[in-house]
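Working notes, structure below.
Other chains of the complex are left out, but the ones given are in their true place.
Read from first to last, the chains carry the letters A, B, C and D; within each, the first residue is number 1.
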Amino acid sequence: MNWQWFHRLGSPRWFYQKTGAWLPWLALASVVLLSVGSVWGLGFVYEHGQQGNSYRIIYIHVPAALLALAGYYVMAISGAIGLIWRMKLSFAVMRAAASIGAVLSFICLVTGSLWGKPTWGTYWEWEARMTSMLILLFLYIGVIALSHAASREQSADKASALLALVGTVNIPIIYWSVNWWNSLHQRATLRVIEESRIDPVMFYPLLIMIIGFYCMYAWTLLTHTRTLLLKREMRTKWAQDELLGGR
Amino acid sequence: MSSVDVQKPVSGVRSALGFMALFRIEMLLALRKRADITNPLLFFVTVLALLPLGVGPEPELLAKMAPGMIWVMALLANMLSQESLFRGDFEDGTLEQLTLLPQPLYFAILAKSLVHWIATGLPLALLSPLLALMLNLPVDGYLCLLVSLLLGTASLSLIGAIGAALTVALRRPGLLLALIVMPLYVPVLIFGTGAVQAAIDGYAYSTQLAFLAALLATAAALAPLAAAGAIRISLDN
Amino acid sequence: MEFQFANLSEFLTMGGHGIFVWVSYLMTFLALVGMAIYPRIARRRLQSELLRQQKNAQRRRRAVSERTATKAPDLAKEPA
Amino acid sequence: MSVTPKSQVVLQVTDLTCIRDGRRLFEGLRFSLHAGAAIQVKGSNGAGKTTLLRTLIGSSSEFSGDILWCGDPYPKGLPAMRDSLLYIGHRGGVRSGLTPLENLTWYGANQEAALSALESVDLTGFEDSLCHSLSAGQNRRVALARLFLPNSPRFWILDEPLTALDVAGVAALEEQMAAHLRNGGSILLTSHQPLSLPGLDALNLSDYTVFESFSDFGGEHVLS
């Protein structure tokens, strides 16, 4: 088998030049999908029976939650690839994924608690899913903080990749233990985020928003990675041309 | 001045550095700096003593908080004392020498974690019934508190070593270690307080203790490996 | 499928839940826009940093050539 | 791994280039170290001597080129090399909470051997003081006492062993290094002070320095 492509994939320059062409399409797709989904969700979907119009928050809350979770695995896997094959590129992806993931979990937390006020009458509730999302945010922040703390880029990369990996082992345990913790405390007063039958009419815009968030994720992941690569390769000719040529 | 004799195999010089030798020297250091043992304990006691000052002295409130507070403070005491786990060795170059040994780092880290537990977790667990008394914890919870702390703090010592290894080469780790380690401690905390709560409420708590034991076994197998990797990364700065 | 609200003000208030919905959307919008434009800002910062470094390097090279010129005049006089 | 023939190549370095933070320190370095031989790495401050040593013991992975220890290449030869390595860096690896005697015992020496090594470095009377109440030079002596233990590893790498040592200390160290070479050991060391050691080769890093001109930034670093 020819491994050439794999090593070429590891070359920052190749990656940079290859991905440049995809950006406009991803940007376009995410803007279109997100605007269509939001307008549809905000204006054209029936009011929810019990929750009224606050239900419209679902169109950003749920996609953000999904991506915040998926993003952790993107981060950890690219970190692992970096550790195993010593690929600079995948460390850059890992760092980009860390900051984007942190923003997404923050969005999930804020929209969730804004939704909580009209539905449960409180902004914050120590409920299993919310608590574990909060811990996920801390895990993200830990990785980011560690990656900024080391004095050398290379050790910072490896250290934060290792932390991300350790975190992966822990995520299922955390999720599960938090669930268990909550059931132990018998919180009968609230039944939060229960499985509910989603009306297909409400589901279509949600689907559009989810796909839109995925496009947005891919786009920002690429742009963040590309800037990181430029920063790290600043001593090479191609990066300097790229930086100064665009002016 | 003795002359060099390189004819014999080299291993003679290092054979003593097995697990027991590492453990013994760490114990010696810990005993010599007795502060390492007493400080986390005193921290634990002082903070728990400050608590009523902040929260107010109502016995029922304190009793309700007691298992959680004792566990959270045990966790804090453990975590904060992790900072110095590898720091001294890093600064005087011993850590570098350890990475150059032919043996895997695994055992060195295991030995250090074990000593850390003996120096912090063990006395803290043994002291916990006293604090439980001060905080009005129902008597049913005492035994469970003790056992769960014994099991749990051992896991904490092992998991914390990863964080300590990741931050050892940083010039001012500050509270970064806390940030890194805290999320990893969550499962232990939950099962630990769960066990005590169950004991107080009169339920069986063997499941929770079994979970704590399982966590400990996993941590003993994996955490030193991760910490060893982290140390090599930290030293390559 | 039709617009669910009778008029704009109803659309804005959303039966009392408007504030939560709009703040959520606005916040998300801001966060996403921030995420989207951050690379641009970082790139601009990189550009100015690179220019600064280039200037520094020039200064350094000048300093080095001056020093060699003073220390080894005969070498410096030689045509390159 | 017992007796090494005089001619054996302990370490062979070809075309080594070291990088720190993307800046190439030296390039195309090439030398080999034989059993029974010593090399002094020279170079001005910041030339990359420490970086070179730490690369050679496998503690720093940012390099390109080939390193062969007794014929084995970089990642594979590490364990065997570490088996016969004694490295003393800028930081000596002396635990200040232990006494000199305990420090040596920690490195695997038995009581008598440790005592006689401490005597060799003239620390008699300080065996049982804690190291953090010793002076700078005395601490350095504790670190160097490892060189005076019997059965010491074959391959010594020493980063500025002479710092903080007084004149008598330097002389004792030179004598011990000479004895080590006679016994077929090999030494790689850095020092800014002159050393009198029979058959000491010099390796000047200045000869391999990269003068980064501006256009030099251009090359793409293809690194492991």
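Going forward, a residue touches a chain if its C-beta (ideal position, glycine included) is under 8 Å from a C-beta of that chain, and two chains touch if they have at least 3 such contacts.
Given the structure is predicted, the values throughout are model-derived calculations rather than measurements.
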Full-file chain stoichiometry, since only one instance of each kind is pictured: A x1, B x2, C x1, D x2
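Quick note on the criterion: only the chains that are shown with their structure count from here on.
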Chain occupying the most central position, where position means C-alpha average: B
Relative to chain A, chain with the most remote C-alpha centre: D
Separation of mean Cα positions, chain D and chain B [Å, integer]: 35
Centre-to-centre distance between chain D and chain A (centres being mean Cα positions), rounded to whole Å: 47
Centre-to-centre distance between chain D and chain C (centres being mean Cα positions), rounded to whole Å: 45
Contacts with two or more other chains, residues of chain D listed in rising order: 61-62
In chain C, residues with contacts to at least two other chains: none
Sites on chain A touched by chain C in the complex: 27, 34, 38, 42-47, 52-54, 56-57, 60-61, 64, 100, 103, 106-107, 110-111, 114-115, 117-118, 216, 219-220, 223-224, 226-227, 230-231, 234, 240, 243-244, 247
Chain D residues within the chain A interface of the complex: 21-23, 61-62, 217-221, 224
Touching residues (chain side chain A, partner chain D) in the complex: 13, 86, 152-154, 232, 234-238, 240
